Structures are given as C-alpha cells and as structure tokens.
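Data first, discussion second: the structure below is written as structure tokens.
Yeah, one chain of the complex is gone here, protein chain that is, but the others are all in their spots.
For subunit A:
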Amino acid sequence: MDRDLLRQSLNYHGPSLLSLLRSEQQDNPHFRNLLGSVAEPARGPPPQQQLQGRKEKRVDNVEIQKFISKKADLLFALSWKSDAPTTSEVNEDSEDNYAVMPPLEQFMEIPSMDRRELFFRDIERGDIVIGRISSIREFGFFMVLICLGSGIMRDISHLEITALCPLRDVPSHSNHGDPLSYYQIGDIIRAGIKDIDRYHEKLAVSLYGSSLPPHLSGIKLGVISSEELPLYYRRSNELNSNSLDSYENIMQSSLGFVNPGVVEFLLGKLGIDESNPPSLMRGLQSKNFSEDDFASALRKKQSASWALKCVKIGVDYFKVGRHVDAMNEYNKALEIDKQNVEALVARGALYATKGSLNKAIEDFELALENCPTHRNARKYLCQTLVERGGQLEEEEKFLNAESYYKKALDLDETFKDAEDALQKLHKYMQKSLELREKQAEKEEKQKTKKIETSAEKLRKLLKEEKRLKKKRRKSTSSSSSVSSADESVSSSSSSSSGHKRHKKRKRNRSESSRSSRRHSAKSSSDQIDQNRKDEWFPVPANTSASFLNQREEVEKLLEKQDRVPYQKKQVKEKDRCPLSSSSVEIPDDIGGRSEEPRDFYNSSKTQAGSSKTEKPYKAERHFSSRRDSSDSFSRNSEDKSKMSGYRKVKKDAEGRKEHYRRWETSSVRYSTSPASSDYSSKSVERYKRSTYSGSRDSSRHEQRYQVSKNQGEYERGDNDEEDVKTEVPEDDGLSSKGHSEREVKKKLPQNLLNIFNQIAAFEKEKGNKQKN
C-alpha cells in the first residue's frame, strides 16, 4: 500500500471515505493496519479543506468515494504505479510525434500572479530556460525568461521573470578578452537553472553544460536563433495572436494528432505499459492470466501436436516404403512447426537411408540443438557422422573424416564404431606419413642424379624432334595411318587385361560400398586402407581440362598437406629439378591399381630406345587411365540395384579428380608450353576413357611394395616427358585443337589412333545414353 497516496486521497475526500474504506476493505489485512495509522493525520487538518471541497462536489462525490473504497486495494497498490520508466525529457519532440499543445494555463486563463507563484514553486535546478538578454553589467547579464526548455512546459512569456547569469558562469571565447562582449542585448539565450531563491523569486542561470542533469547534457547552451525556440512556445504565441482558437481545434489540426503511432509514442512518454495493460476489473488482472493461455503459447502447442501427427503419418509411409510420401509428410510437419524435433529426426533418418548424409546430419544436429536430450537424435547423429566419415575417407579427405569421427565421439563417448574408425584412421595416417618421408628421400637422391644427364638428353631429344618433324611434314596427308605397332600392342594388351579384371573389381567395389553403408568400421577397414593409400600417394598429374588451374590450388594444397614436408619442397623446387610431383606420384597409383601399368611401363621402357618421344604420351595416358578407370567403373555399376554404390564411386572419382587438379598445377608450371598441356588434355582425355575402363583398384593392396620397384622407371619416363615438353614451344602459336591433333599424329602409332577414334565414338554414344 502506498501510504502517501492514501493519505492524499483521504485528505481530499474527508472522513466519509475513511469510514467507507473501513467497511469495504476490512478483509484486507494491509488496510486494517494502515487505516489506523492513516486516520490520525487525516483527522487533523482536513476539516477546513473538506468543507471547501464539499461545496463543489455534491451527490456524485459519494459514488466516487464508494468507488475508491471498493477499488482501494488496486488504486493504492504499490505495483499500480507505472513500471515503465518515462522516456527522458529531452525536448526534441518534433511535430510529427504528437500534437504539441500550448500550455494548459493559457487556455484556462489563469492570472499572472498565480502562474508566477506556481512557476517558482515548480521550477527546479537543472531545468533549461530560454530568455532574452535585457541588460549586461560587469558582473554578468540579466535575461527575461520567455519559455522553458525542459521539465515543465509553462507559459511564462508575460510574467517578466528575470534571471541573472553571473560572469563566472559565462564561458569565455578565446577571441574576446571579456566574455560578456560576445553577448548583446536582445540575444536569445538558452541556459540552465543553477540556483533558485523561491522566497525572493530570484534565479541564477549558467551557460555551462555542467549545470544540466546528465540526460540533457547534450543540449547546447548559449545563444540560439528564434527557430530553435521550443514548439510549444511558438504554438503559444500563435494562440496569443488568435485567442479564440480552442484546444480542440489546435489539437485536431495538428499533424501529430493523426500520426498513427501517436498512441504508442505517448504511452511511452507517460510510462504506460501496453504489454501488461492496467485494469481495475477484478477479472482482468493480467497478472492472473496464465502464460499457457496466451495465443502464441497455444499456437505453438497446437502446431507441435499437428506436426507430430504428420510425422506419424510419414513414419507409416516410410514403413511401407513410400519414401516420397513420407518425405512430404515430414516436410509438411516442419512447415507447420519449424523446430519440431521428431520431424527433424524422422527426416534425418530418411535422408540417411537415402544416402544424403550431409542433409541427415544437418537435421539431426538441428534436432539435438532444440532438444539436447533426444536419445534417438543423438544415436542417429553418431551413426551418420561415422558413415559420413567413412565416405570422406573414401574421398581421401582424411582430416574431414577425422573431424567427423571426433564429432561422433564428442556426442557419445562410448560409441565403439567411431572410436575404431578413428583409431584406424590415425594408424593409417601415421604409416603413410612415414612412407612418404622415405619416398621423399629417394626422390631427392634420384633427382640429383638426373639433373646431370638432363642436358645431354635434351640435346638428343632436340635432334630427334627435328628429324620427326621433317618426316611428318612429308606425311601429313596420311597422318591417320602413321603409327607404331608397339604402342598399339601395349595398349591393347593392357586393355584386355583390364577387361579380365573388370568383374572382380566390380565385385570388390560393390562390397566395399555396401560395407561402408553398414558403417561398420571393421568390415570396411580394407577399403579404408585402400583409400588411405590413395590419399597419401596422390594421383599423378592428370593433364585433363583442368590443366589451367591456378596456383591457388597449390597454395591450398600446401596448407592442407604441409605435414608432408617433401611435397612442399618439391613444389618449391620445381625450377631446380624439373620433375613434377606427378612423376613422384605415379608409382603408387598405377602400381597399386593394377599390374598392367607395370607392364605398360616396362614396354614403354623398351621403346624408349627407339623413340623417346613416345614416352611422354604414355606417361600421360597412364595418368589419365587411373582417373578414367573410376569413371568407367561407375558406368559399369550403373544398374539400379547398386545405385548407392554408384553414387559413392562417383563421389570417389570426383574426389580424385580434385587431387589430379592439384597436382597438375605443378607440372603445368614447369612445362613451359601450353601446347603440351593441350595435347594432353585432349588426346589423353579421349584415350583414357577407353582402354582402362574398369581397371580400378583391382589390387590396391599391392600398391605399397610396387611403389619402390616401379619408381625408378617412372621417374625416368617422366623425365623424358619433361624434355620433350620443353621442346614443344615452337608450336605455341597454333590453335589448341589443331595442335593437339598434330601432336597426336606426331607421336601416336596408327593403331592407337584408330583406337582413339573408336573411343571417341564410344564416348559420344555413352554421353547420349547417359543423357537419356
């Protein structure tokens, strides 16, 4: 209970209210205690006041008193006061916000005497006053107040109230020795009230901002223009010139009155809270309303149960295999209730079964965010993370895979699959690292050897090249028939062997994909191992269309793989030793993938003596073969039953392509002729698709030990390639297509060309089919 308020009211209404209060509020303990104490002072002074009041208010007064007494517990409650703090009194009220009115007393026509009295009663230190300088003395200047700038808005223009601004409160302007010389009589000055002598009706003002309360400190004091006078004062002047205008007219003609936001603005100004609207009705005390009964809460609840219904229908669909219908239901549920956990989990599960693991993970994570205790969401998320990790391993993104496993472990420490997978991954990573280092050492040694001989070789090759060119010029017309038998033999043999292995490989592949789908790290461990090899011995530079890749790729690569020191070195030192990283990479990939590459290389080696220029091509072809094998494999496994497997392979292939691209960049740089790149991109692209189709990962596990065996040979072969390339620049100006064709013609045996043509035809066919 607010005693002061109650006392104020009792003083006004007199003892009749007191007795009414006693009878009405006797059940209220607060009042029983209070009324005793309040009654004492109430009895003393009021009688005279009460007599005065009584004369004016008559019959209805009893009604009002009854009303007060009935509602006293609400009216005088402490909580009844406005909670919202009134917005600070900065007098920036523009016309647009609400109808700024001339002061009330101007309409009421209250005599100046009373206005003056009330002004001195109500003015406070820190208020802003505005006045005109009336006289300047040596100790300061006097100003006649015309209006107020903050606090109360009163009409004081005719009251002749003067205020002194002493010299010490006038800020000095550096140009003038005497601060007062800056001011003239008649200037309009805004100043803060510094001192009030209410008894003698004297005011002292200051031009320093420190005289103002903090929330007004931004206001500039000193000389102002007449435009800066407060709006209420200007309105009041207008009213003076036309005193017949009524309050209502002024208000309704004001722009601010029709402002649609006027109610909101004034409520804020007056400190009334609309979100918790006041009422004196017992039944409408908003504090008694339950939060659950509010519209938003009910809607939320309803939406949740509606969404759940949809999820149930969806689950039923799912059970009978109608996945599309199920998905529709889940989506509907999520449309109704965005955060519905059950719908998220169900949709996630559907995504997971459909193979969209990333989407599934998203859904599960969102569900867990909304409901961290949801057991199924957690379980499914763990499983999906591990599955996705497995996929990433296949794609050779080992760090990502690791983070997925770790995430799964973070969610569920006891999740065995994740732990196993993570351990295996770590083991593997370490192994490959060691292996890599060994290789790097070997590389170094070999490189140093080769550099010595490269100059000689270069010379030899140049000669040979010239010779070949001459020949070619003679036989350009019959270029298609120019060929070398060796080449075709080797390639055909390799392709046939590839076909033989094809079936086996296919089986392998489907098995592995299935196992990874099952998510058991154990069963897929073999495959993981294979993948690991892939990762650590990145694929040779496949000089395909992506040859034109930028150096950023290399930089990225460097960042990513900087734990493998030798690679970095290689890229950096590519100027010094022309060996591309691709040459290093070849062994593992080719050797690991199948045995025929070895054959192939052997054959190429034997050919090396007769025509060295052929070698580079072979090497190239070889690079590409790897990539193609994956592509072609995916082609083979396209049958519907293995859809998921197919997808994985696709991804796999894509991942690998990325690798190629990365490693290509290095070779691109050292090979000074863009022509060579072109040659490789066109001819190789075609070639690779054919012969090695399906010759993928047949015997990856052999990879490791073949590496060392093959390395030397490949190295040499590659070097040769290098040399040839450096020769090529002469052809630079030619258009890429023609150039590549010529290159092919120059270097390829007839048989091979035939094969190429066949391949091209096959490619086209295939492309068409796929489109269909």
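We adopt the following convention: a residue touches a chain if its C-beta (ideal position, glycine included) is under 8 Å from a C-beta of that chain, and two chains touch if they have at least 3 such contacts; residues count from 1.
Here is the rule we go by: contacts and distances are computed from a predicted model.
Looking at the choices "RBR-type E3 ubiquitin transferase", "ATP synthase subunit a, chloroplastic", "Phosphatidylinositol N-acetylglucosaminyltransferase subunit H" or "Cyclin-Q", the name in the UniProt record of the chain not drawn here is "Cyclin-Q". Between the chain not shown and the residues A:167, A:223, A:267 or A:760, the one that touches is A:267. Considering A:246, A:353 or A:430, the position touching the chain not shown turns out to be A:246 (whole complex). Only one of A:23, A:296 or A:414 touches the chain withheld from this view, namely A:296.
For subunit A, the residues touching the chain absent from view are 4-5, 8-13, 57, 59-60, 63-64, 66-68, 70-71, 75, 80-82, 98-99, 101, 103-105, 107-111, 114-115, 118, 121-122, 124, 151-154, 246-248, 251, 257, 260, 262-264, 266-267, 269-272, 274-275, 277-284, 286, 289, 293-296, 298-299, 301-302, 305-306.
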